[in-house]
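Here the complex is missing one protein chain, while the rest keep their positions.
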Amino acid sequence: MDQAIFERLESNVRSYSRHFPAVFTKAKMSKMYSADGKEYLDFFNGAGALNYGHNNDFIRARIADYLLGDGITHGLDMFTEAKGEFFEAFEKYVMQPAGLEYKLLSCAPTGTNAVEAALKMARKAKHRRGVFSFAGGFHGMTLGSMAVTSSRSIRKGAHTGLPDVTFVPHPARFSGDALSYIEYLMTDEYSGVEKPAAIILETVQSEGGIVPVEGEFLRGLAELCAHEDVALIIDDIQVGCGRTGPFLSFTPFGVKPDFVCLSKSISGYGLPMSLVLIKPELDVFTPGEHNGTFRGNQLAFVGAKAALEYREQVDLGAKTADDEKFVQEFIRERILPMDERLVTRGRGMINGIDVDGLGRPDLSEKVVDLCFERGLVMERAGRDDCVLKIMPALTISREELKTGLEIVEASLKDCL
Amino acid sequence: MDQAIFERLESNVRSYSRHFPAVFTKAKMSKMYSADGKEYLDFFNGAGALNYGHNNDFIRARIADYLLGDGITHGLDMFTEAKGEFFEAFEKYVMQPAGLEYKLLSCAPTGTNAVEAALKMARKAKHRRGVFSFAGGFHGMTLGSMAVTSSRSIRKGAHTGLPDVTFVPHPARFSGDALSYIEYLMTDEYSGVEKPAAIILETVQSEGGIVPVEGEFLRGLAELCAHEDVALIIDDIQVGCGRTGPFLSFTPFGVKPDFVCLSKSISGYGLPMSLVLIKPELDVFTPGEHNGTFRGNQLAFVGAKAALEYREQVDLGAKTADDEKFVQEFIRERILPMDERLVTRGRGMINGIDVDGLGRPDLSEKVVDLCFERGLVMERAGRDDCVLKIMPALTISREELKTGLEIVEASLKDCL
Amino acid sequence: MDQAIFERLESNVRSYSRHFPAVFTKAKMSKMYSADGKEYLDFFNGAGALNYGHNNDFIRARIADYLLGDGITHGLDMFTEAKGEFFEAFEKYVMQPAGLEYKLLSCAPTGTNAVEAALKMARKAKHRRGVFSFAGGFHGMTLGSMAVTSSRSIRKGAHTGLPDVTFVPHPARFSGDALSYIEYLMTDEYSGVEKPAAIILETVQSEGGIVPVEGEFLRGLAELCAHEDVALIIDDIQVGCGRTGPFLSFTPFGVKPDFVCLSKSISGYGLPMSLVLIKPELDVFTPGEHNGTFRGNQLAFVGAKAALEYREQVDLGAKTADDEKFVQEFIRERILPMDERLVTRGRGMINGIDVDGLGRPDLSEKVVDLCFERGLVMERAGRDDCVLKIMPALTISREELKTGLEIVEASLKDCL
Partner (left out) sequence: MDQAIFERLESNVRSYSRHFPAVFTKAKMSKMYSADGKEYLDFFNGAGALNYGHNNDFIRARIADYLLGDGITHGLDMFTEAKGEFFEAFEKYVMQPAGLEYKLLSCAPTGTNAVEAALKMARKAKHRRGVFSFAGGFHGMTLGSMAVTSSRSIRKGAHTGLPDVTFVPHPARFSGDALSYIEYLMTDEYSGVEKPAAIILETVQSEGGIVPVEGEFLRGLAELCAHEDVALIIDDIQVGCGRTGPFLSFTPFGVKPDFVCLSKSISGYGLPMSLVLIKPELDVFTPGEHNGTFRGNQLAFVGAKAALEYREQVDLGAKTADDEKFVQEFIRERILPMDERLVTRGRGMINGIDVDGLGRPDLSEKVVDLCFERGLVMERAGRDDCVLKIMPALTISREELKTGLEIVEASLKDCL
């Protein structure tokens, strides 16, 4: 297999293959293998979909058993054993320990669909059309989720209107008091926008450049939303499923959002799946009001249950907290000193190195390309892709982690 | 496993489980099995996603091998062996025999995403915002595809604007000449709408009530689109993948659409996958302009390739043509005579029995419930769900097919 | 005064001055006078605003008295004697004889504002956002009225979205049954559009090319609207105020629209004024919900009352019926025979000669220019301005009428 087949038949839209020009064949945990026999360390992690590593054995065993046992594969929204068992596990391992009560909506299996479902339900429940979203936010590529995505180039791609969304300033990029301004926009008769049905937030903006919000802001926002009867939607698609430590990124801050969107790593195995958590009183859809052919991807349910059990078994939360310290210390001690204009931001195992201050638009791309030559797959994020995005599997070994970070260090050094 | 877990934890939006209140555990070809040991014959076919039957052995073997061999599972839009091999098979088995040349876009793995991608690309390529769609059309549940879906109840669910779409009359429900009226809307200075970027069409409206268009209309539309530089998008999500006989539903009519959307049965195994076929000159996306985390669902690619080979091996096209005759004859001879107000429409192995003329809004639901009691799973479609939708797997045995049709016959008889 | 001042200071948007390149100074009844001493016969009639002729003495006397007597000039929506007297006269001369009961809304003094007010109120009263309008319809140049105007070039001028409007076919340009199709669009679950709040119609499309609807269609539409609880808005801005004979164009057909928009000739003197007639039960605005600084143009109220009295005094309705016969006979006998491809349409004193069939895009412009050289001011309308628009003051003398028509005849003959 060479790349000619893709050049002949694949749409120009292909993107990652331009920076990682290998034909991948196999993968295991934090390693990827290409057809020409090379091995790559993975700091990219399927854009967040592989928190448990590639083809995690514990999870694979369950999926293989189910597959070979002719468990029903495609179930729409019918009752199935696999879905029921996943729901039970989710209640037991995720909701009960955090004191959360939600209804679960297994959507069409993409993150964007979960966002669309949450927005539709919030608008219906609140009888309002408007939604607030944050500058820097990314929520998906179908029109409903593009409408709450701030990137101009993505929005322009709609080539049609994206109505009824207002962007509010992100506290990390606003000279004033962002919370007060949001309150003003929600409440003032002359703000120019109606009170919204919902506000949607990532606790750490990922595509936006690895930008966390502080707990105080998050709590203030949750209080404001409660006071103003506005639904708070946490898009935990990229930084949920344990990425920041806890399974749901917001639980350490004591807030209980009205809706939570999950996808990416929820199946544990990189299989398409998404999930919306809904406060019971907001669960206002009538039967079939939102649907999708693949909303019952049973292999994903099997994987998702296995992943929750695996997480408990290996205490992945504690490991992530340890690894967070290691990564952030490495960056502080070995990366940032290379140039005082380098900046780091992150939480848990999603950390960024922002090279924007160096004023070299081509820099991040060069670093990523050098990393690839050295056998490391790593993505970028943020304005002009100026943030190197360090997001390995949560299961990565300390040695792999160190190796990867040293490749980043060396590649960056070569460019400075 | 009983149903209590779903009542406690699942969103009210669940729909099929209300008509098929069993907890399903296993499935094989045209049979589904529930936790309480019952067996069901499947005329529903995963809403069109299971053309090769549940857990088809031929396809399952390939998927299992790949899974157990640690083939890379999650690949985004990187080059992978599994994707490359699927592309080759698609070229060989689908495009070359039909004389078609397309670029392939493997989207986020839902039909709605394929529709959104095609609309975005058509709008970009044609530098226009407007899109035409047909009354009765259904294209998905995210905002972009809802915008081209005609059902009022679905559209209302958006709770926001769905701009830049104009509905045109479907020739099956229009007293005048639909094609002339569409031409007038596209070309007249006073039509009130701009010339559209694209027009989107199902060759057989499925959710719309099993309503085929004639070949002459389709050819006329394709000529009009070519003349007016409007992109013709065929949404073959439900009736492609062999449902009407040929792999692509439009090939018998000699048209070459600008875009074709595929999903549902494309993976052969009910796994989430979608695909957009794009005329090379319209492949105008820049890298990454449309994306999605699960656009590289490798198990689906493996299944999709296997399905194409299986199709050849068992000559599924010929079998479908045979079965079409059997089904349509059964309906004409044994169903329609029960009441002269009954109507049938269909093509290949998607056939409907329209009970609307009987003026009994509860009738179709009763029939479906009686069928379920008799061990048959069957869906409805159309206005007020008044069309019984007979859509078995293409691999169904003649005996199963006859059994199922007799259950429909008996259940309908009970209700008349 | 020469034209240099305009070339130096006036926006390029100026339009009529390009076809009538004279500097006008004075005018009286059907005559206009330019600075260079020339006299012009007026078949253009201020685009419909001068039904009583320029500077009609009867009306002028009243306005002058009021002006010189320091009657309040600018009254917003305060109570004023002049407004009260106009309301009384309107009730007496227009509403009571026709058996109509309406509430009167004196809008900001432009037709477009009356349309905007009617649309706003209809949407509020019916709790729906959608509005239907007819292909070929023209209703104004602010965004709300542009949204119900079908011309592509006008709509494109918005450079923003014009949401929530659906165009329906005009019966004069539709092979099928327009009324049935409108009913289908209003009522079918799969029509792709919600039931509208209102449908807006000109009984004779003027800018659309002098296209009348038949009484039967109008009655059918009114019945449909009543049955479906959709507001019927008659835009009588151009063909009301006696243009077709009766003061309100629709009264001969026995329909009672929910809203009627009037402007243009309503003040009797070409002064800015507009008026919305509202069925009392639909008068749902709260105080100030629609407003405008010049909604109390008292000189216009004074003129409007005088005009109604003048109309009675000279029995303008009967004269218009007579003149209609004369004009239409002249066209049939002396214009149409010049070329069998010529077509005429019209009602009352708005009549068009459609030269489209001759396939000469420049023809109508040449005719109008030749007419101007011969001392006749005349406008065009319709697609590519292919309709010569004969719309003199209703007060025109028979001799002037004949003179003007002969100029048209001669100019057209020169071009054929």
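Order of writing sets the chain letters: A, B and C. Residues in each chain are counted from 1.
As a working rule, contacts are C-beta pairs under 8 Å (C-beta built on N, C-alpha and C of every residue); 3 or more make two chains touch, one makes a residue touch a chain.
Just so we're clear, the structure is a prediction, and the values are computed from it rather than from any experiment.
In the complete complex, the hidden chain is touched by one of A:Glu7, A:Asp65, A:Glu101 or A:Asp188, namely A:Asp188. The missing chain, though absent from the display, is touched by one residue of C:Leu41, C:Ala147, C:Leu262 or C:Ile335; that residue is C:Ala147. On the side of chain C, the interface with the absent chain consists of residues 1, 3, 5-6, 9-18, 20-28, 32-33, 35, 46-50, 54-55, 60, 63-64, 67-81, 83-85, 87-88, 90-91, 103-106, 108-113, 116, 120, 123-124, 129, 140-145, 147, 153, 157-161, 163-164, 197, 263-264, 269-272, 276, 278, 283-294, 297, 299, using the contact rule stated above.
In the full complex, the hidden chain is touched by chain A at residues 133, 135-137, 150-153, 155-156, 161, 163-167, 169, 173-177, 180-181, 184, 188-194, 208, 383-384.
Definition applied: only the chains that are shown with their structure count from here on.
The two copies, chain B and chain C, are related by a rotation of 180°, based on C-alpha atoms and rounded to the nearest 5. A straight line joining the Cα centres of chain A and chain C is 58 Å long.
Chain A and chain B, compared by their mean Cα positions, are separated by 30 Å.
Chain A has residues 161, 163 in contact with two or more other chains.
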